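Just one protein chain is left out here, and the rest sit where they should.
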Amino acid sequence: MTNEELKSKIESDFKDKILSVVLSGQKEVLVTVKPEAYIALCRDLKTKPDYDFQHLSCLTAVDYPKENKITVVCHLWSYKKCHQLTVKLDVDRANPKAPTVEPIWKAANWFEREVFDLYGVVFEGHPDLRRIMMPEDYAKFPLRKDFTDDGFIIKPN
Amino acid sequence: MTDLLLSQIKPGGESPFGTDEYVVNMGPQHPATHGVLRLVVKLDGETVKETMPVLGYLHRSIEKICENRTYPQCITYTDRVDYVSAMSVNLAFALATERLMGLEAPPRAQWLRMIFVELQRLASHLLWMGAFAGDIGALTPFLYGLRERERILDLFEMTCGQRLTYNYIRIGGVMIDILPEFIPKCKAFLDYFEPRIVEYEELLTYNPIFLERTKGVGVISAEVGINSGVCGPSLRGSGVSCDVRKQQPYLFYDQVKFTECLQNDGDCWARYRVRMDELRESISIVRQCLERLEPGPIETKLPPILKAPPASEIYSRIESSRGEMGIYLVGDGTAKPYKAKYRCASFSNTFVLDQLTRGWKVADIMAVLGSLDMIVPEVDR
Amino acid sequence: MGAIFTYFKNILTGFWNLLLGLSVTTKYLFKKTNTQQYPEEKMPLPARSRSMIKLIYDGEKDQFNCVACMMCAKACPNSCIKLEGVRGPDGKRRMTTFKLDFSTCIFCGYCVEACGFDALTFVSEEYENSVYKRGSLLQDEQAMKWNRPAHLAPKPEEPAKVEAAPAGAKA
Partner (left out) sequence: MGDQIVQWVAGLLRQAYAMLGLSPIAGILDRIVCAVAMFGFVSVFVMFLVWMERKVSAHMQSRIGPNRVGPFGLLQTLADAVKLTTKEDVHPVKRDKIPYFIAPILAFVATFMGMVVVPFDNKVVVADLNIGVLYIIAITSFTVIAILSAGWSSNNKYSLLGGFRSAAQIVSYEVPLVLSIVPIIMITGKLNFSSIVQYQQQAGYWFVVPQFVAFFTFIASATAEANRAPFDIPEAESELTGGFHTEYSGVKFAMFFLGEYVAVVVSSAVAATIFLGGWLPLPFFGFLHLPGFIWFMAKVLFIIYLIMAFRWTFPRLRVDQLMDFGWKVLIPITILNILITGFVVLLLGKGA
């Protein structure tokens, strides 16, 4: 399935679950999902044989302070069909909460812990949501754009 | 998480002998954790009840650093993500940036990249083999592996001037062309190296002690492996075809002949065999690349300041020595990445350590850890 | 009976494979060793080796080649180069102070590649970079001064590449 076909198929199959699906300038399919349908969409993407996204390649987040949102980004891959998909979920920056996809892909366990650690996104239902990189008693979220900690960041000339 | 294995052995989860839990803190300075990884291990006698990896001792926040550097400057930091296989990470970042900006390197640069990445895979697997054998008590293969690795590093140093952190594969090409004497030296090395693999196999592969220690130990099934995000040679040991070089060919991997090495058992021995077979495959790939190398430019003309298109993003994957290496870049129209995420193979491979070691003995933690080929800087970044 | 047969067969094949392993190590026992005794035996590094950064000093003109164009400082990902320059009486800029902090330098080579005036170079002959005090790693232009031997100088017919390359674009 080419990326164009994948895009149109997702458009027709999950009309009620997604906000938008676009083909990026780099020819990747980007799906922005409705927050309430996030888990359902992910489960469908994994189980439906047409999609077969067995492999959660990567889960991360991007901070957009200007739009007051943090986007949780899942990169999916299918070993059998060899196609790639990006699922995006926007969460509120002031009170970042997202459902966990750990029951669907176990691999999400540590990825979500990392996002929690570095962005402060709370994954509801996660079995073991602790800081993973930073010390347990660290209070800040380093990968947020407004993070400041003198002595941590050396900016180049 | 429930401890499945123990509840199977002892109904009710209670030990019939009334023994206490024995918590051993392995690391962060333990001789076999390959760096500053800390494992909190709960034991019942010699049997492992739970292994909890504690990460972050080598966390340098490379992703944050990259947000404050220009794209070319980021490449110098990719060397430090996985310093055992720095070329692969160089390549991953360079490819991601090129795809983000719609650039393409000239053919000679692509072939050179393939040569160096495959040589790097050899070097990395050699170090892995030594460390793995060392973990289960055979100290000699480590020295043999390093001896051959030094020769590969000599080739690297001759070309780009560094032995460990190369900064060789650049956006739009490579740093510098190879010297004329590189090709004969490289061929001589490959000829020297191929019989050495037989020696390693004589030392390890069918050694009864090695078989005892690795066969059937730390078995991971294909389904669990895929679901837990295991990738690279570790997953191929479970019989899953997951080589990015085959699935999503980059560079000229679709133009060279090589087979994806697969084993079906999913145990430490299968993972070992996959990597030993990959040594041979890499040799054959380097040979083919050397044959097809033609003169030409080694870099594309780049704009004076490299800028990503606004609101652009790319998730680009390559097969590094340890498995799937993904780079997620978000561009915002400036010369610096808005977000750079390194998806490292070791990170997701270390995650399964707990599942693989439950119910096994203390010594098997080391065997499994070694067979997964994890590199702590790549886990922590 | 079959089980007993396999039992002994396993023991014998195991024994054979152990002997095979022993033969490899015993073979190397009598082979030439691979060690280089470093302080006594020094290997010449390849010419491209990035071992020590030096400022090229022009003995004839009695001045450094550097004109303080700042390209190296801009290219440096770790901002470990600090330099200043003034406009001389002949109207050309000249470097006055040059400081390179080797404790943060990662030897990526961008400064040397960015230099368009043949002023910075890697020297493969000097690689004894260890010092006793951390402060000694902050080197100034006098410490980095390098009088280039004639045979290494760029040939007159092919002048040094003048290319005001930005960070990362290579020379």
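Lettered A, B and C in written order, each chain numbered from 1.
Assume a residue touches a chain if its C-beta (ideal position, glycine included) is under 8 Å from a C-beta of that chain, and two chains touch if they have at least 3 such contacts.
Here the structure is a predicted model, which means the values were calculated and not measured.
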| item | value |
| --- | --- |
| Chains on display which the left-out chain touches in the complete complex | B, C |
| Listed residues B:Val274, B:Ile365 or B:Val379, member touching the removed chain | B:Ile365 |
| Identified contact with the non-displayed chain, of B:Ala123, B:Ala138, B:Ile178 or B:Ile298 | B:Ala138 |
| Listed residues B:Phe93, B:Phe210, B:Tyr250 or B:Tyr338, member touching the removed chain | B:Phe210 |
| For chain B, the residues touching the chain missing from this view | 22, 24, 30-32, 46, 133-140, 143-144, 147, 203-204, 207, 209-210, 212-213, 361-366 |
| On chain C, residues whose C-beta touches the chain left out of the figure | 11, 18, 21-22, 24-26, 28-31, 33-35, 37 |
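Please note the rule applied: only the chains that are shown with their structure count from here on.
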| item | value |
| --- | --- |
| Averaged-CA centre spacing for the pair chain B and chain A, given as whole angstrom | 24 |
| Centre-of-Cα separation between chain C and chain A, whole angstrom | 41 |
| Shared interface positions of chain B, touching two or more other chains | 69, 73 |
| Residues of chain C whose C-beta touches two or more other chains | 77 |
| Complex interface listing, chain B residues touching chain C | 69-77, 79, 140, 147, 157-162, 165, 167, 170-171, 173, 175-176, 179, 199, 202-204, 206-209, 299, 302, 304-306 |
| Contact footprint of chain B on chain A as seen in their complex | 24-26, 28, 30, 54-58, 60, 62-63, 73, 75, 77, 79, 82, 84, 86, 105-107, 109-111, 118, 127-128, 131-135, 142-143, 147, 152-153, 155-156 |
| Contact set on chain B toward chain A in their complex | 1, 55-56, 59, 61, 63-64, 68-69, 73, 99-100, 102, 224, 226-229, 231, 240-242, 247-248, 309, 312-315, 317, 324, 326, 328, 330, 338-339, 341, 343, 347-348, 351, 380-381 |
